[in-house]
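Of the protein chains in this complex, one is absent; all others appear in place.
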Amino acid sequence: MTAISVKNLSIVFGEDENETKVLDAVSFDVEKGEVFGLVGESGSGKSTVLRCIAGLYTHWTGEILIDGQPVGAQLTKERCRKIQMVFQDPYGSLHPKHTVQTTLAAPLRIHGIGDSDRRITEVLRDVGLAPHLRFRYPHQLSGGQRQRVAIARALILRPFILLLDEPTSALDVSVQAEVLNVLSDIRDREGLTYLLVSHDLAVIGHMCRRLAVMQQGLIEEVVDYADLSGSRAQKAYSRMLFDASHHYDRSMANDITAARQAGGGTVHGA
Amino acid sequence: MGRFFKRNKIKRAAQSLASVLVTLLLLVTLTFFLGQVMPVDVVSRLVGPDADQATYQATYERLGLDQPIIVQFGIYISRMLQGDFGTALLTGHQVLDDIVRVFPATIELGTLALLIGAGIGVPLGVLAAVQRNRPADHIIRVVTLLGHSVPIFWIGLMGLLLFYSYLGWVGGGGRVEIYYDGLVETRTGLLLVDSLLAGDTEVFWSAVRHIILPATVLGYASMASLCRLTRSFMIDQLSQEYVTAARVKGVSEWNVIWHHAFRNIRVQLLTVIALTYGSMLEGAVLIETIFAWPGFGQYLTNNLLLGDMNAIMVCVLLVGVIFITLNMLADLLYKIFDPRTVQ
Amino acid sequence: MSAQASEVPAKRKKVAFLDREATSVTEAFLQRLLVGVHTFLSNGLAVAGLSIILLLIAVAAFAPWIATHDPNLQNLSMALKPPSSVNWFGTDEYGRDIFSRIVYGSRVTLYIVTLVTITVGPIGLIVGTVSGYYGGTVDMIVMRITDLFLAFPGLILTLTFVAILGPGLEQAVLAIALTGWPAIARLARAETMTIRSSDYIAAARLQGASSLRIIFGSIIPVCMSSVIVRLTLGMASVILTAAGLGFLGLGAQPPTPEWGAMTSAGREYMLDSWWLVTAPGVAIMVVSLAFNLFGDGLRDVLDPKSK
Amino acid sequence: MSSTPRASDAAAVQMPLIEARDLRVAFQMQRGVFQAIRGVSFSLGQEKLAIVGESGSGKSTVGRAIMRLNPPSAIVTAERLAFKDVDLLSASRKELRRLRGRHISMIMQDPKYSLNPVATVGEQIAEAYRTHHKVSNREARERALTMLEAVQIRSPKRVYDLYPHQVSGGMGQRIMIAMMLISDPEVLIADEPTSALDVTVRLQILAILDDMVKERGLGMIFISHDLNLVRSFCDRVIIMYAGRIVETVAAADLDNVQHPYSRGLLNSLPRLDQKRDRLPVIQRDDSWLEAV
Partner (left out) sequence: AATPEDQLVIGVSLVNMLSLDPSAMSGRESMEMNSNVYDQLVEADPVKLGTYHPRLAKSWEIADDHMSITFKLRDDVTFNSGNPLTAEDFIWSFWRAFKLGIGGSTLRVYGYTVENIPELVTAPDPHTVVIRLPKPNDPMLLIDAIASTGVLMVIDKKLALEHAKDGDEGQGWLTTNSAGSGPYVLRSWQANNSVILERSDNYWGEAPKLRRIIYRHMPESQTKRLALQRGDIDIGMGMAVSDITALQTDAKLKTAEVRSGNVYYLAASMKDEKYADKNVRLALRHLIDYEGINNTILPFYGKLLQRPVPHGLSGALPDPMYKFDPELAKKYLAEAGYPDGFSTTIRVLAESPFVNIATAIQASLAQGGIKAEILTGNGDQVYGAMRARDFELIVGRGGDRNGSNAYSALLSLVYNPNNADDAKLFTLQAWRTSFQSKEINTLLETALLEPDAEKQKKMYEDIQLLYEELVPSLQSISLSYSTVVYQADLVDYVPHPFENTRYRDTHKQR
């Protein structure tokens, strides 16, 4: 059973001379209960894929199926209860003037769900946040705590798909471990489906079995992590990505430079 | 690809031109119809408060006021499109002639005022930002705020009293000693320029003596806001990482402030200055009154109070054109001077 | 959150309350408020500004007890007397006591300030945020209209407005508001445009929040602080503009002791009787200075950008 | 403080480039004073010295203290804080300006914010040179172009006239490096120079830095929180916690660190090669706050 199925997803930004095709016929499937990884260098379109699926962009073309059902471009309340998203930057994804309580109560009110007090207590426990933090403002929380609040906000509507856009890249290593643990725990308990974006392959490796490698709006390939780490990836690009994540190695750097120079400049225009 | 690109350029230019025209048309329409509800009765102005009914009626019809408003509006617009802006109802002067005379007077005053205001306000703002929350900052704040919160006529009259009446350093009302009026040929309408072009230094110095005080007073009033804006722009910039980077390079503090931080606010500042300039046109009324300066602000206000719609319409149009031009100029400045907007 | 901070608490009692964990939204809000107040209070100049404003309010409230004379009582034989022990700030051309008029005038000033704030603020805020949030055609139309208002000589608007509603302080103030909102709208719009693309707005949308809810619940609270700051900083010019309208006979009607009207009426006597303009002029200056200082202090508390 | 001997000066080789003894930095806060660095001592020779630690442990503050670039609210004290024989604490502003860029340089984390957006990158590099050398514009330009080439930018002439927003992150970081090294400093402080970059670009940048250190023989302080990276890139590692050094080890011995905090840092990293169900989380201990 597929939880998310993306077929030929394309999207274009800007108009006239600024027009750029950010996603070009992206297709992949995510099974129910799976943690699916999405890697690729900066600007390759990872976040854009997530935003299309979540319903934050409306001008894409192609097909997106959630739970077997095709979804339209518009964001409906129904869709909100199926899919939620956690953003990259815990500092920018919480409303600076809302307390944790306000942040978590808002979705419940929108969807007319009662019993909010119990729900909030529960979800805070699930993400491992001490109850006394409930009335704090974001600026009174650490980065890790904020990201937990963001996760709690995503969970409070009990979706079954969670889109994670680099949930730990703004966090410290020690905090990253805590957040990743929380995510694993929740998935084990609730059987959620995750679509995890990261450019840290170690994180992907820790969480996922399968992943898609993206480059410049295209899916290079979808591989098993085991194959990737075992140097059995099809594409050279994927292998290079993996190797470069490993450690610093002078000769590898030279190889990359050589490959880059063969393959075109690094100067971006507009 | 190249042709495509060009066509887009043209399309965009046409679009912005169209939107400017729409704004101007709206402006004229709005003014015209506001004029209808305005409580000023030109006819009674013309015939005097004690005139009898017949006189009143005759004048009323002579001005075409008995026609339906729509017809009046149509006639007006079509005349205007033919370049005929009409004569002022009350004085019978060609409005365009009046404008050509009063407008340069205000431009001259406003420009000098702005030079003074910006010339002092901007460096003070930079200084205040650098010295943020230190005594210098507080002193600058109070001094500039004075210009902002003291009635301008007070400063103007006190200036006249001190520098004109007691000390005799500057000239009194008007653009020049009245008996020099009309001695130099009008080329640009800017008396300082015209007198120099004509090589008449006597008139030039008289003009300088007359403009310096009103320009300073007007400049002082605009200095406050320019100073505060400069300060807040600079504070933003000084906390940027590239400023630290410049310090890391060992760049002197002077260069950090002027070559790095200030360079980044130039365009922003120019925009603000451009808009300040625009608002000076109308804002100079009080100064123009006190200094008997035959400028645009007074002209507009007088005509407003007298209800001379023909003159008002042209003034509004002019203010609109200027505002829009300044706006577009500011955009252009961004395009030219801010590399971030260059394709 | 590492616990390495070895802070030396400055004021024990306050710290105790602030360090306590909030147990309700109200308490959290209160704590934040207190921290803000504390930040504000440690800015000496801002406190000075606030004190003057409080003083203004007190003077306005207790005007009948503070004033030494009836502000409108004329005594033409006492006209234009310089300050003395009887008339602390002298008398005006009708022999009215200027000190008492300034005391009562504080009510008018407060009234103007409040009226402008409660009209310009909400209109500008709503127009700006709506246009900034929706963008596109809505934005274009709204911005054209703001442009129109900005390009339009304010005096014409005011005159028309007064024509429709008749002369008076309220009308003049509403006219000021009418010309004042575009600036606020632009500010709010610019801010909304940066907020609009932020993740927390995306998150709110993902939770199914309607546009209205987002604008009122999420965007306005954020824009509010800079709008408030801008409004307080603009108070001085509001007071002066009201005075300018009074000068044209469009503002406060006599004998209302409005400070601006007092300065412009006193203008005629300025060269001989300096106190006529000086006393209300100083009052305007002090109050606008106060609002400016207060605004700057508020900025430090409310506006995260300047920190 | 007459002249600062160059690194090549034989007599000065033993003298550490940077020496810090009992460095303390405190920040004046709204409510009291906050001790960010609480007695840090180390010395830097011609080597790659890493400083690692969690966020807020004071890594950047140490780097900035050496450059004397802390904000005015910072109170910096030390028994000794010196560049060679120049006492950085008592140095005048003018002297500091002479040192900055010329003798000690710093690469900052994010090229996007660290380059002046309205000046061309070439101009900014040339400025760094001209600040310390009395040369013509032309010569400064030549220098800058050479430097751009040295950091492996392929068409320096073209790049010289680009504005920061027109270059990619990786290129921006190279430009930063060029700018900071053009005056041939002896000490380079790199504050998380690669954390904003993609893995592949990161490798390239590190390679360039590596070459520079090798070729020019400078001493480098490399601030990072990526232990895997530090292990393979640096010579020595300082591990910081809460404004103190908990441990200093050779990079090669990083896997054998003793302090529980250091161990915790290492363990909490997800590994590319081994799969674990849960990542161990650091269990903090108040005793770590005390001196080691």
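Order of writing sets the labels: A, B, C and D. Residues in every chain begin at 1.
Convention: contacts are C-beta pairs under 8 Å (C-beta built on N, C-alpha and C of every residue); 3 or more make two chains touch, one makes a residue touch a chain.
Only a predicted model underlies this, so the values are computations on that prediction, with no experimental measurement involved.
Undergrad: Over the full complex, note down every shown chain the hidden chain is touching.
TA: Looking at the complete complex, the unshown chain comes into contact with B, C.
Undergrad: One chain isn't shown here. Among B:164, B:220, B:262 or B:323, which residue touches it?
TA: That would be B:164, which touches the missing chain.
Undergrad: Decide which residue listed in B:58, B:71 or B:115 touches the omitted chain of the complex.
TA: B:58
Undergrad: From the listed residues B:88, B:129, B:226 or B:309, report the one that touches the chain absent from this view.
TA: Once the missing chain is taken into account, the touching residue is B:88.
Undergrad: Need a quick check: the contact residues on subunit C for the chain that isn't drawn.
TA: Here the touching residues of subunit C are 72-74, 76-77, 79-80, 93-95, 166-167, 248-250, 253-255, 267-273.
Undergrad: Against the chain that's been left off, what residues of subunit B make contact? List them.
TA: Answer for subunit B: residues 39-41, 44-56, 58-59, 62, 87-88, 90-93, 98, 101-102, 157, 160-161, 164-165, 168, 172-174, 177-179, 181-182, 289-292, 294, 298-299, 302, 305-307 touch the chain left out.
Just so it is clear, only the chains that are shown with their structure count from here on.
Undergrad: If you average the Cα atoms of subunit B and of subunit C to get two centres, how far apart are those centres in Å?
TA: Between these chains, centre-to-centre, one finds 26 Å.
Undergrad: Rounded to a whole Å, what is the gap between the Cα centroids of subunit B and subunit D?
TA: From the centre of subunit B to the centre of subunit D is 52 Å.
Undergrad: Could you state the distance in Å from the CA-based centre of subunit C to that of subunit D?
TA: Going by mean C-alpha positions, subunit C sits 48 Å from subunit D.
Undergrad: Please output the residue numbers of subunit B that touch at least 2 other chains, ranges allowed.
TA: None at all.
Undergrad: Which subunit D residues touch at least two other chains?
TA: 54, 166
Undergrad: State the interface residues of subunit A toward subunit C in the complex, per the touch definition above.
TA: Interface residues on subunit A, with respect to subunit C: 51, 54-56, 75-77, 80-81, 83-85, 87-89, 92-99, 101-102, 106-107, 110-111, 132-133, 135-137, 141-142, 145, 150, 153, 157.
Undergrad: Give every residue of subunit B touching subunit C within the complex, in rising order.
TA: 19, 22-23, 26-27, 30-31, 34, 37-40, 138, 141-142, 145-146, 148-151, 153-154, 157, 161, 228, 232, 235-236, 282, 286, 300-301, 304-305, 312, 315-316, 319-320, 323-324, 327
Undergrad: Show which residues of subunit B lie in contact with subunit D when the two form their complex.
TA: Listed in rising order, the residues are 240-242, 244-253, 255, 259-260, 263-264, 266, 337-340, 342.
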